[in-house]
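Every protein chain of the complex appears in place save one, which is left out.
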Amino acid sequence: MTQQFRGVIPPAVTPLTATHELDLPSFESSINRMIDAGVNGIFTLGSSGEVAFSTDDRRREIINAAMEIVDDRVPVLVGCIDTETNRVIEHAYVARELGASAIVATAPFYALGGEAEVERHFRLIHEAVPDLPLFAYDIPICVHTKLQRDMLIRLGLDGVLTGVKDSSNDDVSFRFLVDDNNEAGHPLTLLTGQEVVVDGAYMAGADGSVPGLANVEATAYVHMWNAYQEGDWRSVRDEQDKMAALMRITSVVQGVQGFGAGVGAFKTALALLGVFDTNQMPEPIAPLKGENVERIAAVLKDCGLPLERTSLEVSESTVVKD
Amino acid sequence: MTQQFRGVIPPAVTPLTATHELDLPSFESSINRMIDAGVNGIFTLGSSGEVAFSTDDRRREIINAAMEIVDDRVPVLVGCIDTETNRVIEHAYVARELGASAIVATAPFYALGGEAEVERHFRLIHEAVPDLPLFAYDIPICVHTKLQRDMLIRLGLDGVLTGVKDSSNDDVSFRFLVDDNNEAGHPLTLLTGQEVVVDGAYMAGADGSVPGLANVEATAYVHMWNAYQEGDWRSVRDEQDKMAALMRITSVVQGVQGFGAGVGAFKTALALLGVFDTNQMPEPIAPLKGENVERIAAVLKDCGLPLERTSLEVSESTVVKD
Amino acid sequence: MTQQFRGVIPPAVTPLTATHELDLPSFESSINRMIDAGVNGIFTLGSSGEVAFSTDDRRREIINAAMEIVDDRVPVLVGCIDTETNRVIEHAYVARELGASAIVATAPFYALGGEAEVERHFRLIHEAVPDLPLFAYDIPICVHTKLQRDMLIRLGLDGVLTGVKDSSNDDVSFRFLVDDNNEAGHPLTLLTGQEVVVDGAYMAGADGSVPGLANVEATAYVHMWNAYQEGDWRSVRDEQDKMAALMRITSVVQGVQGFGAGVGAFKTALALLGVFDTNQMPEPIAPLKGENVERIAAVLKDCGLPLERTSLEVSESTVVKD
Partner (left out) sequence: MTQQFRGVIPPAVTPLTATHELDLPSFESSINRMIDAGVNGIFTLGSSGEVAFSTDDRRREIINAAMEIVDDRVPVLVGCIDTETNRVIEHAYVARELGASAIVATAPFYALGGEAEVERHFRLIHEAVPDLPLFAYDIPICVHTKLQRDMLIRLGLDGVLTGVKDSSNDDVSFRFLVDDNNEAGHPLTLLTGQEVVVDGAYMAGADGSVPGLANVEATAYVHMWNAYQEGDWRSVRDEQDKMAALMRITSVVQGVQGFGAGVGAFKTALALLGVFDTNQMPEPIAPLKGENVERIAAVLKDCGLPLERTSLEVSESTVVKD
């Protein structure tokens, strides 16, 4: 079962039109481009898939689109991200209804709790959709809880969790999780959510990666995965070097923090490459513009990616003057 | 306009039946008890009103119940708490449809952002429901962003914000906010979300308080407010002393953290006082039991509150064995 | 015994010459000015006394100067601030040798530990200088540990601690500490380290305050204390209002964070008032200059304080070009 979630499973970035509608043609281009590059799955409605910004209707629209575009070529993992258990379970029901291959849920957030509550949260989600593989999404920078290793292993052994998407930026902890998982008979599929240290995660023994940057360039991540499977560490390293250079599209951005810089750079690159029609961002985030776009274009060029455009029209911000 | 949101505006705790349904009779008893004590408003779907745990249907059910019970005797503020702008706006539309007197929204959370995004977030919410007074809810412990004073004042002067509910536990910052607000002509109604340092907030010049503990005992907070209006600081202090002693119901709890201890203690006290039928908590939180209930009963007794029961039946946890 | 440490005990700001020597005449002026205003003690080598920036020789020089200037008019508390127990004890021996009335120590910092280690730390310090009253300095923003209330009370009852200087900016916790201390028979003298919410701390029942701003203007804090002793809360509030307005000298500073802005503003104000000769700061902090000085001068003027100068010579930075 868990074999099917190994390898490169990019979190699909969600394209918007200038007026903040879901841009279906761009979504199709982007997902097809990744599948053509050989990725092993698509993770939709992840953090970089703007799940937190999307209304329930929009989420449904995104899942539907992803399912239709992917068309069973690879598994589709669906993020069911919300504050507490009952809200997450509602998303899980929708994901199941729409045909998700697996779902991905974080620890509860907003309200403060303890470890017992986190564990019960995952058990309740699994109980609600027992037929649907469940991944725990370890992303303390968003939910402010680090998932404990012993709990993860226990939930794996109990059949509650199928795997973990680790975006905790704690390579030491991930290393120990891999070892614990191996000792326990490998109940969990362990995916790293990194872009520039996937090589280290593979050295540690990861079962795959969920790199946002693969939206911009998936081939290198596929090569890296294949090289890892063959024990060809020199190639792993070479591909990672290329991707670290490309990831500079996010760090050249100035004056913007967090999601607006990170996913903003991905969308801007995708628009410059002609995959996306715009680099529009979900409210209240503004799309990147001006020198930030130029800086991203320069990185893409340095990395040898084929620019379709060198500048972007500024999406009209139709609502609020500020 | 803002005058109507001054004084004591408790965040209504939400009673559940043993099977996790909304317990309407208990909700009615509790809200009536607070209004009879003289509170100046009711804040429903706040953090302690378990907004983060409630599905959209449950939220609608709670608002409807609150509106019907309150029946225009005092204003009803409704928490529109969700991760990002578009999701919050959907809750705002529901609150408006159901007749809310005002809405309350936090900074965006889950995704990382900057100050510009926070400001635009509030402006967009106001633009969506311009007729509905909007309070900013400053609660960094839940959303991990502290609202900046200059932004709050600017949004007040621009008519975007009607007021601020400050649950930041930063009395220094609150003191400066009050002064800034006074200098700016008092555009904002400033409410403190504290229970045991309301006296200090009144010394600083707060326009009211939103004390969760008022669910358990509202009279003292009403007395405190009246004494403050009359400059009778000795009485302010005496009432605060009583409420600090009563707030020990939350700190005597052992082995449980955060919401489970805080709101758990409120619900347990309300059940022991016969106002609530159970002390059931929303999933994945377990209700308090055993010695924790005894400790809370002892505090209530020490504080002279009339216990209806001295123990509680343990609500059956019907789902997950753990 | 603990009676002698009640009231207003300012943390003495340390004046430097342009070449970073201890400026003895300015130190004398400043301390005398505070004692003349009626303060109840002087706390030297606190955080705002630049203890962390001072070498051991400089610390000895500061203690010696303070002892000589104060000349037994009020008690002198000496900060013994260092990373771990043995280093703190060395400072305690020096403080005892030089005649300190009491010493003040934080939780251990730099290395990570737990609660047992924090408690043992204070016990060992007391055991090394059992004759010297010991205050625990609760300053998590500097040492990243919050002192637990039950430990503090236990150490008070065991005669290890004489009191607590609370700079934790957690008024809720301070409120509960006061109550716990009263229940335990008041073993601890509880001092708040705040400037703008001293009124709230007095409402809570504090035994005194340690306001850095009293270096700039001590009279109001003395008045506030006396009014508190007499139950004259209106005057407490009036004096606090004045001091909140004056504290704006720290928040008008732009482009500088932390110690450089806070103590930088105190030193700048003292230089503008003619109490200090320069506003020189300890390395690696630069003294405030230009518009920041002008902004501070404007606040002082608004608050009715008598400026001796309206600008300051920029202290030559003799070492590093940057």
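The chains carry the letters A, B and C, assigned in the order they are written, with residues numbered from 1 in each.
Throughout what follows, a contact is a pair of C-beta atoms (placed from the backbone, for glycine too) under 8 Å apart; a residue touches a chain by one contact, two chains touch by 3 or more.
As the structure is a computational prediction, the values presented were derived from the model and not from experiment.
> Taking the whole complex into account, name the chains on display that the unshown chain touches.
Within the full complex, the chain not displayed touches A, C.
> Tell me which of C:G41, C:P108 or C:G205 is the one touching the absent chain.
With C:G41, C:P108 or C:G205 as choices, the missing chain is touched by C:P108.
> Among C:V143, C:L177 or C:L190, which one touches the chain that has been omitted from the display?
C:V143
> Tell me which residue among A:V104, A:V197, A:A265 or A:L312 touches the hidden chain in the full complex.
Considering all chains, including the one not shown, the answer is A:V197.
> Identify the residues of chain C touching the omitted chain, counting contacts across the whole complex.
Residues in contact with the chain left out: 47, 50, 52-56, 58, 81-87, 90, 108-114, 116-121, 123-124, 127, 141-144, 256-260, 282-286, 319-320, 322.
> What does the interface between chain A and the hidden chain look like in terms of residue numbers?
Output for chain A: 169-172, 175-176, 179, 194-197, 199-201, 203-204, 231, 233-234, 236-237, 240, 244-245, 251.
The definition used in the following text is that only the chains that are shown with their structure count from here on.
> Specify the contact topology among the chains shown, as one of line, ring, star, complete or other.
Topology of the interface graph: linear, an open chain of contacts.
> When you take the mean of every protein CA atom shown, which chain's own CA mean is nearest to it?
Per-chain C-alpha centroids ranked by distance to the global centroid put B first.
> Call it same or different for chain B and chain C: same when shared residue numbers make up over half of all numbers used at their interface.
Same-residue interface.
> Distance from the CA centroid of chain B to that of chain C, rounded to the nearest Å?
Between these chains, centre-to-centre, one finds 36 Å.
> If a residue has to touch 2 or more other chains to count, which residues of chain B qualify?
In chain B, nothing touches at least two other chains.
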